[in-house]
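Yeah, one chain of the complex is gone here, protein chain that is, but the others are all in their spots.
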Amino acid sequence: MDETTNYRAQSVRIFLALMVLTAVTVAVSYVNLGALNLPVALLIACTKAGLVLVYFMHLKGNLRLLWIVAGSGFLFLAILITLTLSDYFTRQAVG
Amino acid sequence: MSESTAPIARPPAPTREHYLNVKYGIKSWLLTVDHKRIAILYLISITAFFFIGGAAAVLIRLDLATPAGDLVSSETYNKLFTIHGIIMVFFFLIPSIPAVLGNFLVPIMIGAKDLAFPKLNLLSWYLYMIGGSFTLWAMIAGGVDTGWTFYAPYSTTYANTHVIATALGIFVTGFSSILTGLNFMVTIHMMRAPGMTWLKMPLFIWAQYATSIIMILGTPVLAITIVLIAIERLLGVGIFDPALGGDPVLFQHLFWFYSHPAVYIMILPSMGVISEVISAFCRRAVFGYKFIAFSSLAIALLGFLVWGHHMFVSSQSPYAGMVFSLLSFLIAVPSAIKVFNWTATLYKASISYQTPILYAFGFIGLFTIGGLTGLFLATLAIDVHVHDTYFVVAHFHYIMVGGAIMGFLGGLHYWWPKMVGKLYPEAWARFSALVIFVGFNLTFFPQFLLGYLGMPRRYHVYDPEFQVLHVLSSAGASILGIGYLIPMVYFLWSLRYGKDAGPNPWDAKGLEWTIPSPPTTFNFEEPVTVGDVYDYPTEDETPPWKQGSSEGAHV
Amino acid sequence: MSEIGEHHGALAHHFEDLEQQRQSADLGMWIFLATEIMFFGALFAAYAVCRWMNPAGFSTGTSLLDVPLGTVNTAVLIGSSLTMVWAVQAGHRGDSRSIIRNLVGTLLLGSVFLVIKALEYSHKFHDGLVPGSLFTYGGEQAAGVEMFLCFYFVMTGLHALHMVIGFGLLVWLILLARRGRFTKEYSNPVEGVGLYWHFVDIVWIFLFPMLYLLEH
Partner (left out) sequence: MFENFPLFPDQVSASAGKVDALYAFLVIVTIVFSVLIFTAVLFFAVRYRRRKQGELAKTVHSSLKLEIVWSVVPLILALIMFGWGADLYFEMWRPPTEALDVFVVGKQWMWNLLHTEEGQKELNTLHVPLGQKIRLTMISEDVIHSFYIPAARVKADVLPGRYTRLWFEPTKAGEYHLFCAEYCGTKHSAMIGKVIVMPPVEYERWLSGGAGSEPLDVAGERLFGQLGCQSCHGAEGNQRGPSLAGVFGSKVQLQDGRVIVSDENYIRESILNPKAKIVAGYEPLMPTYEGQVSEEQLIQLISYLKTLDEKDSN
């Protein structure tokens, strides 16, 4: 039974980590960091998502192909957001 | 030209059980999970949509024969070019090769019994038909006049036609495309026959794989864009309405993020077909297999970085425009590599002239012109002049009609014997290929001149000085229209009267030619043995410098 | 969402062996999740651009949201992810009783999430903070606030719709588990729905800070 208990123990540890990170992100949002609020919130959200992906969805030790599929989803989303915002950011610069 | 080697007609085999005659009746077709039957269902439905879209095109060209545009009213003209665009893009070009030839051949060419998720495959066809019926209902109930691009704020606040119904139709059909892409990807990854490594896969499979990447990652963004259009029309929220703080250019970003990769969904499968057809009728492996395979992937991935070249004059910032222009030029390189490799395959080949290879020659020529004129549109300074003119119309028709449809027809002729077990009439097929080639060029080449003269697209009434070129184009369109009707006639004719095609009428290599045609329901009776890909025996020629005195330099 | 083999146990006819079928189902679900990433991602992209263009309107809109309720909801959803992990582990062991117990746990936590969500929505409807004709927000930056609320309702609504679909899948799994369909070798559906549920949790992990916590 030890094999399942260490699975279960690991999942509880990850669960607690996610709870702590949720508390952190809420707490940090009350502190006015100005332009830093967004990056911090995004960073915490990405770590939480990473934990869920790697441990809860057991990407860990799984096919390298699944890492690529998950990665490409987020990569192409990043392409959409960055290239679109690149238009909006540089549009103001030239007035 | 030497006499063509007509394949020897085989005596009619005793009625062998295969996927077509294993079961009969409507239920056996409407509830089938056999990828081959679903391919036939798709073939029938996309042909129907093709002729609806084609009819709209013929009406447009007839109306444009006169500057005053007096065949139809302006509203009807706008609805005609919109429905022509929507049906041709979403209901013919995107599904045509993946859903028909891909569904039929992907499992067979990699030695699998069926796709990974047969039930999802049937669901994909039903979604396509539901989406299609929404769009057709919207067309009949009054049509939509926003153009297939649905630009805001016209489509969100000013158009009073059936925008939401059509948008719902496209939304549902998008999921059909996603499911097909998902099915192909999992099948190609997981269900290849033992021994078939990635570099032993036919190039058609590489092309389908690259297309699936785009279907998977691009289509959901179109779905959301359409949802936002519907929300804006229903709730009047200002996402794309500048008066309420939104930006119409945001719609263009989201729309083109999908719609440019979508044009690679349309052309990549045709490139796969052309690679197969050229290697079969040259009796030789394609020159530079790895380069063609990886250029398909390069096109699929780079295709997501270039959408801004549709928006150079739309108040997009010039810096972003410059980035998109550079990336658009980079994506021209893989296409160039493909064309050069196909041409190099013909060198010292043993070419037999049958209809598929004629379509392949047509494809290479017209895709070259289409691709090179794309460079004009990627060049910032020239796009300012030719954007939204007939130059653009000519460019994308050279790629879509000259490329994608030529590839589809070439593939259909090449695999028709395998799909239905009958041979099409060779003479008629060559004649129609010629008519299509001539009609196509007469229709769209004058439009390049019209474009640089500055004739804007989507104009119902135009200036008399453009009339001569329009009349040429309209004449070409009627020839092209007839050219497309002929194949449908003789394909149907061949079902009944065509000579029986044996398992390998073209003596081609590939797993699909090792099984009887039409194939049995589970494709392979005995376990599949995978050799090298395109392992055509070729004659080793002693190179001239080694020949010494024995016989003259043998070129 | 893989094949339920009709004859000789769980193996679908067109697969070589159970392992190939399991891996195919896994890969199929992951690719489907990639499409979902782009599906929600496009909304996040539109939200990012609209927020960049209307900073004032969107921060006023954010202040209308109830952060404590959102935090509780996040905790509840992460909890449901935990019980889902246990259900999938039970699936690997083929222990039907434990599968059912954990699935029911996931279902309960999920419904707590939706109840809280319904609570928030009713507050908004009651206060007239709903985009479109019912919008009766009198304060300044009305256009920006309405656009923010439109994004709020579309993104959380789409997320809630995915939760409801998840409920359907969970009930379907519970029925299969009761009929003892899942054995040590075959528990693909549990794994598939598990991946889907965790994905829906990840969407909320991004939704919560982006909608509730920026400059409120």
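Letters are used for the chains, namely A, B and C, taken in the order the chains are written, and counting of residues starts over at 1 for each.
Just so we're on the same page, contacts are C-beta pairs under 8 Å (C-beta built on N, C-alpha and C of every residue); 3 or more make two chains touch, one makes a residue touch a chain.
The model shown is predicted, which means the values in this text are computed figures rather than measured ones.
Touch with the chain that is not drawn comes from one residue among B:120, B:339, B:394 or B:423, which is B:339. Touch with the chain that is not drawn comes from one residue among B:20, B:471 or B:486, which is B:471. From the set B:112, B:136 or B:282, the residue in touch with the chain omitted from the display is B:282, counting the whole complex. The chain omitted from view is touched by exactly one of C:73, C:89, C:102 or C:141, namely C:141. Along chain B, the points of touch with the absent chain fall at residues 1-2, 5, 69, 74-75, 78, 145-147, 149, 151, 153-154, 158-159, 242-243, 245, 248-249, 282-284, 287-289, 291, 312-315, 318, 321-322, 325-326, 329-330, 332-333, 336-337, 339-341, 343-344, 346-353, 361, 364-365, 368-369, 372-373, 375-376, 378-385, 387-389, 449, 452-454, 456-465, 467-468, 471, 507, 536-541. Although one chain is not shown, part of chain C still touches it, namely residues 54-56, 140-141, 143.
The criterion applied here is as follows: only the chains that are shown with their structure count from here on.
If each chain is drawn as a node and touching chains are joined, the picture has every node linked to every other.
Chain B has its Cα centroid 38 Å from the Cα centroid of chain A. Distance between chain centres (mean CA atoms), chain A to chain C: 16 Å.
Residue positions 189, 217, 221, 250, 253-254, 257 of chain B are each in touch with at least two other chains. Chain A has residues 65, 72-73, 76, 80, 84, 88 in contact with two or more other chains.
The touching residues of chain B, when paired with chain C in their complex, are 112-120, 178, 182, 185-186, 189-191, 216-221, 223-225, 227-228, 231, 234-239, 243-247, 250, 253-254, 257, 522. Residue ranges of chain A in contact with chain B, taken from their complex: 65, 72-73, 76, 79-80, 83-84, 86-88, 90-91, 93-94. Taken in their complex, chain B has these residues touching chain A: 189, 213, 217, 221, 249-250, 253-254, 257, 304-305, 307-308, 315-320, 323-324.
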